[in-house]
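Left out: one protein chain. Kept in place: all the others.
For subunit A:
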C-alpha cells in the first residue's frame, strides 16, 4: 500500500528488474508486532532514505550484488578480520551485514547531543566520586552503589588524572524503544571496544558499493579518529609524545579491532611486558633501550593493570603503573576506575545526577532501573518481579547473579533462588523494565528481513571538546526476539551511515601541513616486535629448508633408472636431517619416501613439520598484525589453510612434489614481499636477521651431512640442490662435482646468496645499522660474537676447511641467536610474584 506513495523519488528511474526486486523486498518484509521499524513507519510507509538505499541496492542485479559483497568480505577473510570467543584457540570471521543502518542528519544530531551530554555528565560524576565524593555525602548516590564494582578503584581516589580527564573515550549502547525514542541501554566507560570493527565495516561497505556510498552523502569517520588522535596527544606532557595501545594480547576477544585501531591511529600496540614502570614514569622496552611512554590507551581492565596493587594474579599488567599514574608520569586513557560507571546499579540515579551536576534533564533516557540496595526500590522490584528483568547490579563481581533474566522466563526453583538471593543480598541486584528493541532491515539470502538491533555510539575528547563518531557499531540479532536481554552471542554487525543533508567532502586521516614532523624511520622498535619479527624470519626460512629436503626426497624416487640421489646413504642422510629437525618421527626412518614426505609436510604431531612451522609463523605474525601488510598476511594464512585443510593427501610422489613446490612458491613470494614491501627500518632487519641466521645454520648442517670427508658425488649433488646453488656451481666449475669447490660454494663463497658467508656478511651489515644502547664506541655483545666468525670465514680457504670448523660456525650462529635475544628482546624470564607469607597464624 505504501509503495505508490514514494514513486516521486529517483527510484522511478529503476529498470524493471530492479523495480521488481525492490517491490518484492518491500512486499515480503515482515515487521515484528509492537515495535517500531527503521524501514517502515507505523502506516507501513517506507522512509525515504531507506528507500533510496534499497533502490540503490536493487540496481545491482542479484548476482552482481552478491559478488560485490563477497569480494569485499573476502577482504575481511583475507586480512583476517576476526574476533575470538574467549577461551577459543581459533578466531572467527567477522560477520557483517550487506546493508548498513541509515540515520538521517536530524535524528543523528539529537543522538549526538544526547551522547555528548551523557559523556559530560559521567566525567563530572567520576571527578566527584574519585575526589571529594560530595554526591555520596549528600545522599544523592549511596556509597554501596559504587563499591560493589571491581572497577571502583579505591587506589585512584584523590588522584588527579595526569591527562586532565578521567574518561576521554566513551561509548554507549542505544536502542530505539516502542515509543520511537532512543534509549541508553548500557554505558561503556572503561575501554570502549568496537571502534576498530566500525572502521572495518565501513571499509567493506564503501568498497562494495562505492557509487551508492558517495551518492548518499554518508558522513566520513576519519575526522573523528583524527580528533581522537589529537586528544590523545594533547593529554601528554610532551609534544610529539609516544602513545601506546595496551592490549591484553592476541588471545583477547577483540584483538583484531585493537590492532586495527593501533594501525589506523599510528599507535604502538604493546602488552604489559613491553612496559616498565620506574621513577614514577612508564617506559617502553625497545631495541634502543627504555623509551618513555607518555600516553597509554588501555584495553586491559583496571583490575588487571597492576599486580602489585590490584589483582595479584594478573599477567597482563605493569607492576607499579598505578604509582606512575599517581605521580603524574603517564596519562592513561581511560583512567583506572572509570569502569565503575558501567554498573547497572547507577542507571537509576542518572536522571537525578544529571539535574544535580549539569542542571539539565537527560536528553537520552536510560532504561528504568531500580537498585535493590535501597529498601523502597527492593520492595518495588519484589512486588513487580513478574514483569521485570532482574540482573546483576555490577558489571563484574564475584557474586552469584551473573546475567539478566526475565523472572517470568524462569523455572519455579530458579525463581525461588533469585528471590532468596534478593532477600540476603538485595544490593547485588537491579530490576529493569523490559526493553523491546526496534528492528532494521537485513538481507538474508535475497530476502529482506526485520532484525532487532543495538547501536553503539562513540565519543572522544579532543582539544575542541567531545566529538561524536558519525556512525558507530551496530549489532543485529539473529533471533526475532526483540527483548534487549536476548541480544548477545550470534549477533551480526552492520555499518552505520549517518547521512548529511549536503554533499560531504572526502576526508582521510591526512593531517594538516603544519603539525607533521618529517620522519623516515617509524619510531623505535619495541623489543617484543623485534623478537616476533626475528622468529617469523626463522620459522619461514626453516619451513623453506624443510621443503627443500622434502623435494629432494620426492625426486629421489621419481628418477627410476639412475636414481639421482638414490643411493642409500644419501637418502638416509636426508631422512636423518629431517628427524634431527623434528620434521619426521624417528620411527619413520627407513620407511617409504612418500610416507616420509607426507609426514614432513603435514604431520601435526611433529614439531618440525612444515605445517607446524607455518602455523608457528602465522601465530607469530598474528601477534603483530599491525606491522605486516595485508598481502603478507593473506599469503601466509592461505598457505596454512591449504596445508591443513584444502590439499588432499598426496597419493603419489608426483602429487607430493606438486604440493611441495606450490608451498615453496608461496614462501618465495613471502620472501619477495619482505624484500620489496617492507621499509628498511629496524623491523625489517630483525625479520631478515632471523632468516639469515636460520639459513646460515642450515647451510652448515647440510654441508656437514653431505660434504663430509667420505661424501659421494650424489651427496655433493644433493647439497647443491639443497642450498639452491646448482646453477652457480655449474657456471663456475666445468670440472664436475668435486668436494673442495662444492664446500666453497656452500660455505665460503660470499657472492653466492645461499652460502654461509653471504648470511654472515649480511648479518654484519644489519648489526652495524641497529641502534646501540651507549654511545661509547664499545661494540655490543652480538658484534663481539659475530666479528671473529665473519673474519674467519672471509679469510678461510676451502682446501683447509674442516668439518669441525663448519660445526664450529654452526655453533657460533646458534650462540649469536641467543646473544641477539639477550640484547634486543624482552628478558627471557617473565616477572613472577614473590611467594607470600606461609607463616600465617
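Just so it is clear, contacts are C-beta pairs under 8 Å (C-beta built on N, C-alpha and C of every residue); 3 or more make two chains touch, one makes a residue touch a chain; residues count from 1.
Operating definition for what follows: contacts and distances are computed from a predicted model.
*Asks:* Out of "Transglutaminase-like putative cysteine protease", "Fe-S cluster assembly ATPase SufC", "ABC transporter permease subunit" or "Acyl carrier protein", flag the one the UniProt entry gives for the chain missing from this complex.
*Replies:* The UniProt record for the chain left out of view names it "Transglutaminase-like putative cysteine protease".
*Asks:* Which of A:22, A:72, A:96 or A:146 touches the chain that is not shown?
*Replies:* A:146
*Asks:* Touching the left-out chain: which of A:424, A:605, A:709 or A:797?
*Replies:* Checking the options A:424, A:605, A:709 or A:797, the one contacting the hidden chain is A:424.
*Asks:* Have a look at A:31, A:308, A:443 or A:739 and name the one touching the chain we're not showing.
*Replies:* Only one listed residue reaches the unshown chain, and that is A:308.
*Asks:* State which residues belonging to subunit A touch the missing partner chain.
*Replies:* 129, 133, 136-139, 142-144, 146-148, 154-155, 157, 278-279, 307-309, 311-312, 319-320, 323, 326, 373-375, 394, 397-400, 424-428, 827-829, 831-841
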